[in-house]
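Missing here: one protein chain of the complex. Every other protein chain is in place.
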């Protein structure tokens, strides 16, 4: 292990900046057949809800140019099954485990937080940004009052580090991240998927039953980086970057733009070893320097010559 | 020529729905070495400004996954040179020619419109969405009052069909397109480029001097389609779709989602024959049906089973 | 599990139909019904890996039978010997083999024959095999030779009658109850009709298809409505028992 990769975010220390993103590695068992999850800086679970959720009907995924549209709809086993069947495995992994939570009401989020309180996890990631469900999800993330109240109460109830995962639909992002910070979150996760649409032109209808779906993958990287840059410039909350990270160089872009940690999503589908492979490259690259010193470095190196 | 491809938008008839997008084929001379521009449904010029504009310093382009970031900065010869050196060529092309205009003030836009009034062109596309300049451009497109006043006055001054080209930065799009419609525009062009950012991680600095740049290309297609869908559902203004069209199937997606015409941008760089090739495929496909009947058809075929 | 293999050959055996043969090194032990996710390009367009059932595996080579459908399979068809492909395999469930002396039927539609052909290769001696395979139109004998040779009874149909009987394959199978096991792979409409016709659903093994995001159970994209719960085809399948699914 290379200690130059160590980085602190809020009250937690991460052995390296690489996490796996919510909903792209389930509860860890599958990927752990490829490499031990403890080498990761952290792991974020699939979002869980209070009750089990069947998710959306097929088709649930559709490929676009360098992108993936998904309409999974938060399929998950629910809190109870999660605690009984998934936690025992997760608990034993020697890295930061974040449980992602999603609810249809503030009360549901709170209920989830209450039940996670005594578990051996590092923190909670509030998913306020799922585009594929009817209630909760993205709408909550777009209402400043709910956003603030919700975050604040989860911070209080859980008494653990709380991250808030935002949607690109937020639009003006600075007021939002400031709210989140004031509410006590230790970091913001930028972003969940973008809203997108595909038409099956041979069938002459929308691909997805819910019409819109969430766009992830390499296509979105430059769009997300733009917000990472902006938030780093104008706010002081630590940033977890997420969106389109496929390779080592992409991680470097996120770090230099201002992200302290990154989450790898869709890339796990294309290469289940990707987490390990990127960490090895980081260990190699950071022989002399500390990754911490590179966070946001590109801001100091802009030559504004307009 | 296949008359099934004919389509009317506002007061104009287009022989097919394929146009080349502003800034991606200059003033037509280069592409005309590949095929006669008159086979196109229409041609939109590079945006012109009142005075010549040198544009931004290099680098001006950067490739992302399935995308292109550009920071050209509206380099153009200015109104006068345009009229003397470019119009004589454009005038002779037997298709709809739109001149794209960009200004730093409402007055500049008006001045441009005044001077274009007596030219033999089909209409004016107002570029209210360039992300790569300091004044005018995108900011105007985001201010509802300016947007309305500007559009209205250009419609009045030019006495030609006017299209307004929007930026994805508009956010809530329905109020905006309704404004544009009320102001007398015959169509909206959705979209100009998305704001994006890239870091040259080896150099550890932003790629572009202006930091942000405009993202185009196949990566953005699902994002734009989502707005096409929404505007078609909730507004009655004709839609010109633009963003990430690379192939025949992409055109079909746009049409089925609700676009009456499409503009091809970045694809011209990857294949200068693309306009011709897609038109040939359209002629082949629309042997029996009229393309007009497919505009927005996917809306009738959604099965909302949530 | 995610490794690179060298192409031995990749040739067309019929219109739009190819056999891809890889050197089985590093060695994969795959069973009939299981599949591989193939990374087509050394780029992110197409983005996702593509799933293909094993068609034949020996100690030296691995074969796939595939049809060119879209961009991924088109690009795959352009690969040549000595090119290398990254492959995630073996994945998913397999067809359970019958006992000696059982009477079984194998029902395949279109490219669905791929895993069934592999199953045929591995059936124990003494099993009585009834094979029924259907295509839309005439296909090369290379595609069905293995079925003809290894089966005790063999029937082929095409919808346009250009080869074998004219019609859909299920219309030519009368009594399904006489078989100890029924193995099927093909279009969803065929599987559905078959499922409805089989009384004792525990005898039925079908291989399902759905768009796959990952092939290993992490994207939850490959959903199929199960009887009790969602089935994820890449993990709970592709081969499922008739009792697990719900075609209603």
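For reference, chains read A, B and C in written order, and residue numbers begin at 1 within each chain.
Note that in this section a residue touches a chain if its C-beta (ideal position, glycine included) is under 8 Å from a C-beta of that chain, and two chains touch if they have at least 3 such contacts.
Predicted model only: the values in this text are computed from it and were never measured.
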Which chains here would be touched by the one that got left out?
A, B, C
From B:66, B:138, B:155 or B:259, residue that would touch the chain that is not displayed
B:66
Among listed residues B:225, B:246, B:262 or B:279, the absent chain is touched only by B:246
Contacts of subunit B with the missing chain: which residues?
23-26, 30-31, 33-34, 46, 54-55, 57-63, 65-68, 70, 72, 75, 217-218, 246, 266, 268-273
Spell out the interface residues on subunit A facing the chain that's missing from view.
65-66, 218
For subunit C, which positions touch the chain that isn't shown here?
41-46, 71, 75, 78, 80, 82
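Everything below uses one rule, namely that only the chains that are shown with their structure count from here on.
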Of all the chains, which has the CA centre nearest the overall CA centre?
A
Go ahead and name the chain pair joined by the largest number of contacting C-beta pairs.
A-B
Geometric centre distance via CA averages, subunit C-subunit B, whole Å
46
What parts of subunit C, by residue number, touch at least two of the other chains?
44-45
Show the residues in subunit B shared as contacts by 2 or more other chains, in ascending order.
65-66, 218
